[in-house]
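Below you'll find the structure, written out as structure tokens, and then a few comments.
Removed from the display is one protein chain of the complex; every other protein chain stays in position.
Letters A, B and C name the chains as they come in the text, with residue numbers starting at 1 for each one.
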Amino acid sequence: MINPYYLQIASFILINIILGLSIYITLSTGQLSLGNAGFMSIGAYTSALLTVKVGLPMVAGILAGSLLAFLIGILIGIPTLRLQGVYLAIATLGFGEVVRVLFINWESLTSGAVGIAGIPHLGRTMLAGLQERGFSSEQWGLKNNEFISLTIFIILLAITVLLLAFFSRLFASRVGRAFRAIRLDEKAAEAMGIHTTYYKILTFSMGALLAGFAGALFAHVTGYISPADFTYHRAVEILVFAVFGGSEVLWGPVFGALFLTVMPEMLRGMSEYRYFIYGTILVVMMVFRPQGVLDQPLLDRLRGRRGGGGDDAA
Amino acid sequence: MRKISKFFLTASILALVLAQAIPAAQAAPVAAKIGVISIITGAGAAYGEAITNGFKMARDELNAKGEVKIELLIEDSSGKQEQALAAAQKLINSQQVTAILGPTLSTEMKVVGPEANASGVPIMGTSTTAAGITQIGKYVFRNSLPESLAIPASVKKAVAKYNIKSVAMLYGNDDVFTKSGFDSMKKAATDLGLKVTTIEEFQKGQADYKAQLTKIKATKPDAVFCSALYEEGAVILSQARKMGINQPFVGGNGFNSPKVIDIAKEAANGLVVATPWFADKNDPQVKAFVQKYEKAYGKKPDQFAAQAYDALYIMGEALKKAGQADRNKMRDALAGIRNYNGVLGKFSFDAERDVVMDPNVLIIKDGKFQIFN
Amino acid sequence: MLLEVQDISMVFGGLAALREVSFSLAEGEILGLIGPNGAGKTTLFNVITAFLTPTQGEVRLAGKPLTGLRTSRITERGICRTFQNIRLFDQMTVEENVMVGRHCRSRAGVWPSVLRTGAQQKEEGAIREKTRELLSLVGLTGHDRELAANLPYGLQRRLEIARALAGEPRLILLDEPVAGMNDQETAEIAALIKKILGFGITILLIEHDMSMVMKVCDRLVVLNFGEKIAEGTPQEIQSDPLVIEAYLGREEGE
Partner (left out) sequence: MFFEQLINGITLGSIYAIVALGYTLVFGVLDIINMAHGEIFMFGAFVGMLLISYFEAPVLLALGGAVLVTAAMGLLLERLALRPLRGKKGASHLASLISTIGVSIILENLAHHLFGAGNKPFPTSFADASFTVGSTTVYLVQVIILVIAVLLMVGLSLWLRKAKAGKALRATAENLETASLLGINTGRIIVSTVVVASAMGGIAGVLVGMAFNYVNNQMGLPMGLKGLAIIILGGMGSVNGAMAGGLILGLAETFVVAYGNSGYRDAIAFVAIIVILLIRPQGIFGQALPEAKR
């Protein structure tokens, strides 16, 4: 099973799960952000530049990238929160495009469309570090590239599991109930004493943070980024993870990212029709199952319980 | 997701002189699995199709000769880095190929190259023209003519012929190929001491270039250097000529496509490009290839097909020299390839495994590509 | 005075929905707000809870002005409300609806929630305990796991009251709590209102059901076309000629 091919796919699934979560978090207070590709690029570029040009260690780069995305998320979030529904969606879409154009034009820093290559690689750096301390992959009976892929996978898996635990606890709490209340009826939520603006900015910037984090990981897993990686299409792809998998339960975007990353890999021959399938998923879901494949009743049924349990809504 | 037409690339030259292949003792053929990463689906599929056609034709010919037995394992990347990387992992680890041809795009190579290099698998791009490709590592090769070779060639010839003193530049700033093409162009112009009247940018998918062209026209340059893929390039030419910009256009390899003539019609006349591949070249080897390709696939081979065709021949040659399907031996054999004559002309790898060759400089005249001199 | 409404005017695009309305409520009192459709009763509720910012005037709670506070802060100060057209969180369970109502009386933020600290666990337990109490008070025991959307109409009204009570209000605003109910249901709600009063909670009630209003309210304020036309005990109001005309006029208009 330690085949770098499978591990590679698994690693992309995990990154996509984090991206799916990033849009899910924002959606949990009823806000649709199409700017997550933009936040992803901020995280990716920040971390790439800090590690490549400044020589910071990767962990510092990834943290800085996520943090910057978070801060910009707050900055963008505060004024745009006055906007409702489609207005917010379009303003954030505009934000993503502005960021992309900025990265294209800010050549002295970003090398423009050519992108940044030679970004320290998560697995290779790890291996090099260990080798300096006298470790070799053979000790574990692995080839170098197997070790590298395995390392990436394990790190990403640990991160994803932690994130899921984080959010599943958060959503099962007072804060999570506030999120859902806002999503269901913002005015009524406010009347219950919920400071809706605070929670909306909180989820918006948490979404930005996660997207930036996923972007930084992406940069260190592929080793190369360019503005073309963060277009409108990426934003839509992230949206589809949540919309397809289920935008009302935490497992929705997880399932969506998993399924939609594996599917094209399994059906390599069908991938010609992949975007047809994407488009059709969006329309059909909205018509027949706007909440996505997974929702609370289905999860309850899967767990063999009755009633709509809220305590573990996550 | 659509990186489509982005990738128009350059070419490359190769040279494998079949005639040189030693006709000596016929041992059992050297068998090897060669992986191919190409764009089979999605927006760039047209390039991927030409490329895989070129590979298949070369494979059939090589296997028929009996010295090598090459099995091609073709994987799709859809032009996306992630999928290209997954495909490379599959080829390297699951299918245990000896070497990889592709991927199609430079962006993909920047992700796949380091992985192949780290895994010790020789990889050769047949259409990756951006800067810094073979510098990824000692297992990374290419036979595609980089823009840094193609553009100075066309610029030099055009400057000499038209006595160009000043130029306006126009390029797509959101695309790797057109951007790095522009960088070469700018360097070439500076090297020749040309006066740059203005530098204008455009973005992918733009329909209206009149604003930029109006500005360029007002600066009255002797020529326009335009780094664009033919998609945009043809539209730019047609709008420019309509506005009365009749100066010569000098383009990169990405501008080199018969489609320029289809789209821009007479407006295409006066476009100078450098390219490794010239289908109407008066050369028996080229003629034979064109004829055979046309018969098999119903259309003329473009530079992608030609580069791919030569690339597999180079692989075949290296395989013969290596004598067995061994990744390291294959790498060393490839690195030693010099002066092969392929359909693209005479080809060598330099010390950095990059391309050494003389491109053809062509001009569109009377509605078709002709040798420019 | 617990609540003072002073000179409130609310103008929408030149049309006055409220004109210099003033009245006040004493602690522990129940005041009925009546008047024909479109008289501005719900608008007044929206002004008090800061859903709307009045064009003019001031609302004070226990002497402190509420001007400039956002709705959630006003709730924290102790004013909770129900809605004329029920606004439950319909995709949440009955229990969760009440738990949300408890939001302003609990504090655990993101980190305590994720780390499940002792304080957070304790608080969560207290929220559930309080929720159980309130559900039993309004007669919803046993429904706690049902989706709010699936409750029958009458129970939804009760749930809204329970949810508002969860915020431990000093003043509760009830917007037509018995609209569309039959006599028996109305009587039950009236009894519930009496119980709430018994907890020392002050009530401001909008209601069209005159017989119930007359029965439960200490005093009444009558609005017509945004103006206060009368104020007094139910007996006084019943015999007020202006009120009679307003109601008769309405009937003619329909």
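Assume a residue touches a chain if its C-beta (ideal position, glycine included) is under 8 Å from a C-beta of that chain, and two chains touch if they have at least 3 such contacts.
All values derive from a computational prediction rather than experimental measurement.
Novice: Could you tell me which of A:V114, A:A178, A:V243 or A:L260 touches the chain that is not displayed?
Specialist: In the complete complex, the chain left out is touched by residue A:V243.
Novice: With the full complex in mind, choose from A:L32, A:V114, A:I155 or A:A172 the residue touching the hidden chain.
Specialist: A:L32
Novice: Of the residues B:G66, B:G205, B:G336 or B:G367, I need the one that contacts the missing chain.
Specialist: Going through B:G66, B:G205, B:G336 or B:G367 one by one, B:G205 is the residue touching the chain not shown.
Novice: Just one of B:A234, B:V250 or B:A274 touches the chain that is missing; which is it?
Specialist: B:A234
Novice: Identify the residues of chain A touching the omitted chain, counting contacts across the whole complex.
Specialist: Against the left-out chain, chain A lists 30, 32, 79-80, 82-87, 89-91, 93-95, 97-98, 101-102, 104-105, 185-187, 232, 236, 239, 243, 273, 275-276, 278-287, 290-291.
Novice: Across the whole complex, list the residues on chain B that are touched by the chain not included here.
Specialist: 2, 4-5, 43-46, 173-174, 200-212, 214-215, 218, 231, 234-235, 238-239, 242-244, 259, 262-265
In this section, only the chains that are shown with their structure count from here on.
Novice: From the mean C-alpha coordinate of chain A to that of chain C, what's the distance rounded to whole Å?
Specialist: The computed centroid separation for chain A versus chain C comes out at 42 Å.
Novice: Distance from the CA centroid of chain A to that of chain B, rounded to the nearest Å?
Specialist: Once rounded, the distance between the two centres reads 35 Å.
Novice: Looking at the complex, which residues from chain C come into contact with chain A?
Specialist: The touching residues are 49, 51, 70-73, 75-76, 80-81, 83, 87-93, 95-96, 99-101, 103-106, 108-110, 113-114, 116, 120, 123-124, 127, 145-147, 163, 167.
Novice: Considering only the defined contacts, which chain A positions touch chain C in the complex?
Specialist: Against chain C, chain A makes touches at 166, 169-170, 173-178, 180-181, 184-185, 187-197, 202, 248, 306-310.
Novice: Spell out the residues on chain B that touch chain A in their complex, using ranges where they run on.
Specialist: Spelled out, the residues of chain B in touch with chain A are 1-3, 6, 40-42, 45, 75-76, 78, 81-83, 85-86, 89-90, 92-94, 107, 110-111, 114-115, 118-119, 130-132, 136, 172-176, 178-180, 203.
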